[in-house]
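Below: the structure, in structure tokens.
Removed from the display is one protein chain of the complex; every other protein chain stays in position.
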Amino acid sequence: MKSLEVALRALRESGTTALVPYFMAGATPDWIQHVAAAVHGGANAVEIGIPFSDPMMDGPVIQRAAERALAAGTTLESVCTELSGADLGVPLIAMTYYNLFHHRGLVRSTGLLSGAGVRGAIVPDLTIEESQEWREACAATDIATIFLVAPSTTAERFARLAAATEGFCYASARMAVTGRAEGGGDAQAVVASVRATSDVPTYVGIGITTARQAHDAARFSDGIIVGSALVETILNGATPADTEEFVSKFRHAIDQ
Amino acid sequence: MKSLEVALRALRESGTTALVPYFMAGATPDWIQHVAAAVHGGANAVEIGIPFSDPMMDGPVIQRAAERALAAGTTLESVCTELSGADLGVPLIAMTYYNLFHHRGLVRSTGLLSGAGVRGAIVPDLTIEESQEWREACAATDIATIFLVAPSTTAERFARLAAATEGFCYASARMAVTGRAEGGGDAQAVVASVRATSDVPTYVGIGITTARQAHDAARFSDGIIVGSALVETILNGATPADTEEFVSKFRHAIDQ
Amino acid sequence: MNQPPLYMDRPSPAGHFGDFGGRFVPEALMPACLELESAFVDAWSDPAFLEEYRTVLSEFAGRPTPITYLGRFSKQFGVEVYAKREDLAHTGSHKINNVVGQTLLTRRMGKTRVIAETGAGQHGVATATAAARLGLECTVFMGELDTQRQALNVFRMELLGSRVVAVTSGSRTLKDAVNEAMREWVTCVSDTHYCLGSVMGPHPFPWMVREFQSIIGVEAHDQLTRRGVATPDVVVACVGGGSNAAGIFAGFANTSARLVGVEAAGGAAVTNGSPGVLHGMRSMLIQDEQGQIEEAHSISAGLDYPGIGPEHAHLAASGRAEYVGIGDEDVLVALQTLSELEGIIPALESAHAVAWIMQEAGRAIPRGASVLLNLSGRGDKDVAQVREILRGRQ
Partner (left out) sequence: MNQPPLYMDRPSPAGHFGDFGGRFVPEALMPACLELESAFVDAWSDPAFLEEYRTVLSEFAGRPTPITYLGRFSKQFGVEVYAKREDLAHTGSHKINNVVGQTLLTRRMGKTRVIAETGAGQHGVATATAAARLGLECTVFMGELDTQRQALNVFRMELLGSRVVAVTSGSRTLKDAVNEAMREWVTCVSDTHYCLGSVMGPHPFPWMVREFQSIIGVEAHDQLTRRGVATPDVVVACVGGGSNAAGIFAGFANTSARLVGVEAAGGAAVTNGSPGVLHGMRSMLIQDEQGQIEEAHSISAGLDYPGIGPEHAHLAASGRAEYVGIGDEDVLVALQTLSELEGIIPALESAHAVAWIMQEAGRAIPRGASVLLNLSGRGDKDVAQVREILRGRQ
């Protein structure tokens, strides 16, 4: 079992619902301070987005963040260098599209991530069917591969994905790309479907934009991922202190 | 034999090569003074163009004259009224397109023309094949129907057209619409073809723009028709006195 | 032993259809008309020519064009409409049928050049196309106003290697382009064929163009037969000069089908015109009390012609076909309706026929009747114009 999963299971054992904020690396020059602030604010792990030109699974906010980061010259290498110089104290989970790893070669990519202290990877366009090579490359490292499940996922796939995912299972709250909060989500049903087949920690993301939603989702899941809502404040000029406040608000809502 | 032909044959007998200038009725308010001036200048007959919206056989100058005349409200009726008030002293030959007559009815049209003293009609889009009704309508009047021949006319048609034409036979100097003077004409050959089959007076027109050309054509034909060159000077502001001078220049060139 | 009259047969030797047709041209052009007539008569009975004409149409121009049953449109209007898809022919309308025939004939006559008139540019583009294929020189006359309104079609013709001459006389539109083409033809008949674009002009053009277009009706009759609707109740086509209508009528002239030609209300030569002589023919024309030809006005440039082919004048006079006028507003609605319901954007010209069906379904066309619609061309050429009009209203 990868260290990420060991940590997250322990967290659950301790009765804590995980809070995992998402940051786009390089979207602002001080992005890593924001990450550190989030940890102060009560994050249990952080998702580090590595910008890709064609973020098929992301809504407008994260697209904009990625464009800014790319325009600023951010690369997988630059992100890894920055991360390896920082000591953030919580597990780091990389989130990006498969082409960045594919292009560099999987062994080289996992080496880079490992060297930067990354403990998990979310690759939303990497289906379980196509993931064998990647998982083989990760096998030699401590990087957990985290799979998503969605409201459209079928029973048979829930079983396979829950069995394959490492660290936690990422449950999409709704049929949407990141940053869309409209309409009621199916998060509870999705989480239940995972639970029916596996005891892996199950976190809810995609569509959690308010502390209230985080509070509600915390009632039936093991963790909460908040992305676009936070990224948007940062794009709009939030300081690391603002980010700390944002995260601690979510922290409190979850813990209530 | 229509009186026009009697007159024109007599003219030929007298050794005179006819000069027939063309005027667009209504192109200028004083158009009829121009006609009178031309008679003073030595015209033996005049062609009176009656403006039609779609003058298929005419070049740009006469088109422009027709447009002006139409814009000024010229109609077949108005032309006939003006002509019947004038005493011009030479045979008048109407020239226009068939639709104006067709539209009014042929009997009514020939009546109008006769009443105005018109003695001949040139209808360039009325083929001999389609001319029977028209000629029947003219039969009851003294209006001569003048047919054109062209360089493309075949031997068989030369014979038929020369036999059918009344007054004179109109020989196109070149394959062109009115007002085009470029290139050498075939006038002499055309005239010869008519002469080979008939002794009807044969006049050359279409493409005679200079006194020099008139002089040359007079050597082998019975008459000269000059249209666009004269109409152009009138459109450009020539006075009746200018027209008289223009015509007498041609007169002298022909008679030399 | 009363034989029923045979419609759409050969005209009289002088080119008359009843009281209409004939030849009203300068003498200079008569030999060319006669030469053309005999060349056509000869070619049209020469199996080798017929074979080549048909082969070029099928291998180059995309014939046969299909018949499309307009399912959603039919349901909405309660009649059974089949569309003959001339919009799918090369260059986007039925015009190609005629120019393929005439350019082959040009070569057969030993001529090396064609001239043509064009209004919106459809016939000009078609002529330029067929001329390019055979390596014939081509000059197209187009009213100056039209060259401005249809600048892209001017460029198309130029791309195809043709020269486009802007005609500055008269109303600077289609009828003036015809005048100018005739004038030009006078100067160059020996090596040049005048490729007229509709069933108009002096004999043999109205007959010849109808024959070259009759493939539309012949195909349609055959295609409908194979679908079990051999004789539709109504055959409808738009009418400018009348070539697409003549082409489709030719397949049904001697059947029980009602034949309906739809003119633009602003250029309805049969409804609002009177007999007259223009462009080499005696036919129905729009003219003022003086006998001066009037300008036609329509949203569709291809119907902006003040006359109609003489055979149509005859079909109208004899009662064999009916002619109706449709206004611009109804045409716009018809274009939108057919686009939305069937995924076919018709030419504005063709949309006149569509509009008539929409107007008369359940009235002059009984519910459930079968209607053959000649979809003479595609609307791509018109979308910019339609867009401007509809935007102007928002």
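When the chains are written out, they are named A, B and C in that same order, and each has its own residue count from 1.
Quick note on the criterion: contacts are C-beta pairs under 8 Å (C-beta built on N, C-alpha and C of every residue); 3 or more make two chains touch, one makes a residue touch a chain.
Quick caveat, the model's predicted, so the values are computed rather than measured.
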item: Left-out chain, listing which of the shown chains it touches; value: A, C
item: Contact residue for the chain not shown (choose from A:149, A:200 or A:217); value: A:149
item: Of A:27, A:43, A:57 or A:225, the residue in touch with the unshown chain; value: A:57
item: Chain A, residues in touch with the chain not shown (by the definition above); value: 52-60, 63-64, 67, 70, 75-76, 97-100, 102-104, 124-127, 129-130, 147-154, 157, 161, 172, 175-177, 180
item: Residues of chain C (touch criterion as defined above) contacting the omitted chain; value: 58-60, 62, 65-69, 71-72, 85, 87-90, 92, 128-133, 135, 152, 155-156, 159-161, 335-336, 339-345, 380, 383-384, 386-387
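Going forward, only the chains that are shown with their structure count from here on.
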item: From chain B, the most remote chain by mean C-alpha position; value: A
item: Distance from chain C to chain B - Cα centre to Cα centre, in angstrom; value: 37
item: Between chain C and chain A, distance of the C-alpha-averaged centres to the nearest whole Å; value: 66
